[in-house]
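Note that this complex is displayed minus one protein chain, with the remaining chains in position.
As written, the chain order gives the labels A, B and C, with residue 1 at the start of each chain.
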Amino acid sequence: MSAILIIEQILNGLQLGVMLFLMAAGLTLIFGVMGLINLAHGSLYMVGAFAAAAVAGATGSFLLAMVAAMAAAAIAGVLIEVVVIRRLYAKDHLDQVLATFALILIFSEGVRWVFGSFPLFLDIPDYLSGPVSLPGGIQYPLYRLVLIGIGMVVGLLLWLLTQQTRLGIQIRAGENDREMIAALGVNISNLYTLVFAIGAALAGLAGALVGAIQSVQVGMGEPVLILAFVVIVIGGIGSIQGAFIGALIVGLTDTLGGVFLPQLFRLFLEPAGATSTGSALASMAIYILMGAILIWRPTGLFGQRA
Amino acid sequence: MAEAVLSAHGLCKSFGAVQATHDVSIDVRPGEIHAVIGPNGAGKSTLIAQLCGSMASDAGRVELLGRDVTHDTVRRRAQAGLARTFQISALAMEDTVLQNAMLGALGAAGRPWRFLRPALGDQDLRDRAEAALERVGLQDVRAARVAALSHGQRRQLEVALALTLSPKAFIMDEPMAGLGGEGSKLLTDLLSALRADAPILLVEHDMDAVFTLADRISVLVYGQIIETGTVDQIRRSPAVRDAYLGEGA
Amino acid sequence: MTKVTQTLLAAACAAMVATAGLAEVKVGMITTLSGGGAGLGIDVRDGFMLAVEQSGRDDIEVVIEDDQRKPDIAVQLADKMVQSEKVDVLTGIIFSNLAMAVIPSVTAQGKFYLSPNAGPSALAGKGCHPNYFNVAWQNDNLHEAAGAYANTAGYGNSFILAPNYPAGQDALTGYKRTYQGELAGEIYTQLGQTDYAAEIAQIRASGADSVFFFLPGGMGISFLKQYADSAVGLPVVGPAFSFDQGILQAVGDAALGVVNTSQWNKDIDNPTNAAFVEAFQAKYDRLPSLYASQGFDTARLLISAMEKADVADVDAFRAALKAAEFDSTRGDFAFGLNQHPIQTIYAREVVKEGDVFTNKIIGVALENHADAYAAECKM
Partner (left out) sequence: MIPERWLNLGILAALVAVPIWALVVDEPFIITLVTRAVIFALAAVGLNIALGLGGLVSLGHAVFFGIGGYAMGILAYHAQTFTPLAEWPFPIDGTKSMPVIWLVAVTTSTLAALLIGLLSLRTSGVYFIMITLAFGQMFYYFSISWAQYGGEDGLSIYVRNGFPGLNTLDPIQFFAICFALLCAVLGFNALLARSPFGLALNAARQVPHRVETMGLSPFRLKLVAFVISGAVTGLAGALFADLNRFVSPTMFSWQMSGEIIIFVILGGVARLIGPVIGAAAFVLLEHWLGGLSDYWHIYLGAILLGVVLFARGGIVGLVARAHG
């Protein structure tokens, strides 16, 4: 296996990782501030992708499509926050799981009702398509490099937001002591809606960005949702930096495992058996990793100790 | 001097730069109530956690009936006869008073692994639980849910739960917290009688109760015991006056 | 809008026949109408109902149920069809795993099953049954055709990939059965996988001269878009499933020029097909897909048997089905010994007609092809 291929696969792992981060950041923020498990986060991802496909189809502009994706997901997010989610903060995790599971059903069938059962078209804009040459003779799709860049920038912005701004201070205070900041005159209800909208917009952006290289279809959010949960659990729920590290770990494990495990098994199994055993193990790899990390550190890598 | 039932030798615990307890040695002898007092943040909660086993010590040793229990878990120490009450009531709110009391009896019997016979049908456990309830004066509300009890009754139930273990020593974490004069009086009488069952290490803010009940008092300040003695000795101690009143030494 | 009318029509059809009390053949259709994969089931249903409507017969009652692509629901619906609705014939299942769950049990209970899509190998070989007829293909067929096409196109070093599940494993086996060149690589991907960057990098590094893939549904869309963007540029061959009318629009330009194998295309030149394509477009306002043609043919087969025999006379009805004397959208149609089609499979290419992506036939991949399992069938 050549060095070029390995580097390319690492880039692929990074790209998957930063996309997962966009999802995971919202999830972990919402959990950290409001203590809410939101299974419907994957639906916001789907809403973003569909909105992007619809707007791109109508206007032909990729940038407009991205804006529309974030706006649509944020609006959908605010809507469910105000109508449903708000009533769940005081309830236990069990009720949250059930209610947001119900939201998944409503969103999935609702989108199918509006857009039909067939996948939608959303493509990379011309100015971002095709591969570029990297040092060392690596041909790598420009769009994926852009995705890595966007993920990094969003990560940086989120870090600045939570560490350097007034809003960030309120958010962090909200994580620790919601009665106190309410007493200090911060409108906690508006703060929650805002945080939810930010998380939703990030999910919508991820859905739209990924939708351009994958298929925009009903149910596209659930596999990503599960991966994003794996990410935040590994990173420690509520921690943005944990989500970032966790996302990269999951992205790299999933990508590299899928490539190298079958080859590893080929050393001591016949090829067909090696391929299927290796692939089987590769698809379980991140869950095994997550189990192992939780057994080692029961609140994740950056989670607060109980 | 009688052999100590519970004793600690040189306990230390620090959190980062903060030394919560430093070289604390304390003992509880048969038949006595030994009170630990001290200002907020003096390390009383840490000391209790170290004695009960819910927090590991950095250094030092804990002995129960002469046996080293330093590395035993909370559960082991409880089985060996160390009973405690909590500052904030730790009771199963959805269950009845009797069911809560049964829990202690169950723990004392050490056998929760019976799946098919009703717990309340086990006469042995039940007698034990009801005896404890009677002792604290809750026998008339045994069928009530804990959630329906008054604060004072919950404090009494805390003590009853500790009693069901038939312990060798009690550790009581502010049993009077939040009680009014009447309730305080009731509990003071109860504790006073309890010392005949087993000695009590009493951490308490209510100084009336402490001075009424305690046979000995230790004063914990900044993680260190600055004085141990009888009520009179403590009242007269310059070190204590200094710590509390800031009078120059 | 069209959806509503279809549903209404199906309901009206059923209601009308039921009230008339003339129902002689009751058909239970279990197919996927909700969730992912619903597009396939909807096409099969629409194709089937079109043929029923065109026949003008009022002695067919069709009960349609949604299996949600869940095997346990499909089994439950099959029980309902057999026990409660007391249907004579079952049909409609899209996915092989659902077919395996339903078909052996309903045929064992003496019902006929006409498969409009799935053709798992277990039911073509040792598990064949006199009451089971496959009107579409045995699962391996299109992959075998892809292998044959690769030979004629002169490919000698293929990179092949499919999801790691039985149909995926069958696909690669099928391709290798006819393909004569070398393999540059063989990969099993994860079922439901959406990112193929890692695989594409391996393809690029492998030195292959062609790529064969079987990635149904959304997986194929993702792969093709990413493959096109990577500019690897090797020719791609695949079975029709990733290039049917329903999903081509979502793939877009990325699919242009890709060769895929199919037993049907809208430009197969025979009057039945031309009429079918026109009628389907007129009624549903979209181009028919492979699946729609299969649904249509299934209904035509059923109607042809009804013309010759009474469904109550099981042996006669079976013989009438087996004779398969109907005008298929594929031209000639005949069953092999195991009651799977012997048919010609075409190579077709994705083209753009106006704004619409579709396929056109560029040649024959396999002529009068029978499946590899027929010999194992003892019937």
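Heads up, the rule we're going with is that contacts are C-beta pairs under 8 Å (C-beta built on N, C-alpha and C of every residue); 3 or more make two chains touch, one makes a residue touch a chain.
Everything quoted here is computed from the prediction, not taken from an experiment.
J.: Any idea which chains on screen the missing one touches?
T.: Even though it is not drawn, that chain still touches A, B, C.
J.: May I ask which residue of C:108, C:231 or C:356 touches the chain that does not appear here?
T.: Selected residue, touching the omitted chain: C:108.
J.: Based on the whole complex, identify which of A:66, A:99 or A:122 touches the chain you can't see.
T.: Spelled out, the listed residue whose C-beta touches the missing chain is A:99.
J.: On subunit B, what residues meet the omitted chain?
T.: Touching the chain left out of view, subunit B contributes residues 52, 54, 73-75, 78-79, 83-84, 86, 90-95, 99-100, 102-104, 106-108, 110-120, 122, 125, 161, 164-165.
J.: So that we can see where the missing chain sits, which residues of subunit A does it touch?
T.: Interface residues of subunit A facing the absent chain: 31, 37, 84, 87-88, 91, 93-95, 97-99, 101-106, 108-110, 112-113, 226, 229-230, 233, 237, 276-277, 279-280, 283-284, 287-288, 290-291, 294-295, 298-300, 303, 306.
J.: For subunit C, enumerate the residues touching the unshown chain of the complex.
T.: Residues touching the hidden chain, for subunit C, are 3, 7, 33-34, 65-66, 70-72, 75-76, 79-80, 83-85, 96-97, 100-101, 104-105, 108, 120, 164-167, 169, 190-191.
Rule of thumb we're sticking to: only the chains that are shown with their structure count from here on.
J.: How would one label the connectivity among the chains shown: line, ring, star, complete, or other?
T.: Looks like something else, not a line, ring, star or complete graph.
J.: For subunit C, which other chain has the most distant CA centre?
T.: That would be chain B.
J.: Using the mean of all protein Cα atoms as the middle point, what chain has its own Cα mean nearest that point?
T.: Nearest to the common C-alpha centre lies chain A.
J.: Kindly indicate the chain pair that has more C-beta pairs in contact than all others.
T.: Looking at every pair of chains, the most contacts join A-C.
J.: Express in whole angstrom the distance between the two chain centres, defined as the mean CA positions of subunit A and subunit B.
T.: 49
J.: Taking each chain's centre as the mean of its CA atoms, how far is subunit A from subunit C in angstrom?
T.: Here the centre of subunit C sits 35 Å away from the centre of subunit A.
J.: What residues in subunit B touch two or more of the other chains?
T.: If we look for residues of subunit B contacting two or more partner chains, we find none.
J.: Mind pulling up the subunit A residues that touch subunit C in the complex?
T.: 2, 4-5, 8-9, 12, 15-16, 108-109, 112, 116-121, 123-124, 129-131, 139, 141, 143-144, 210, 212-220, 223, 255, 258-259, 262, 271-272, 275-276, 279-280, 282-283
J.: Going by the contact rule at the top, pick out the subunit C residues touching subunit A in the complex.
T.: Per the touch definition, subunit C meets subunit A at residues 3, 34-36, 38-39, 42, 164, 169, 186-190, 192, 194-195, 197-198, 201-202, 204-205, 217-219, 221-222, 225-226, 229-231, 246-247, 249-254.
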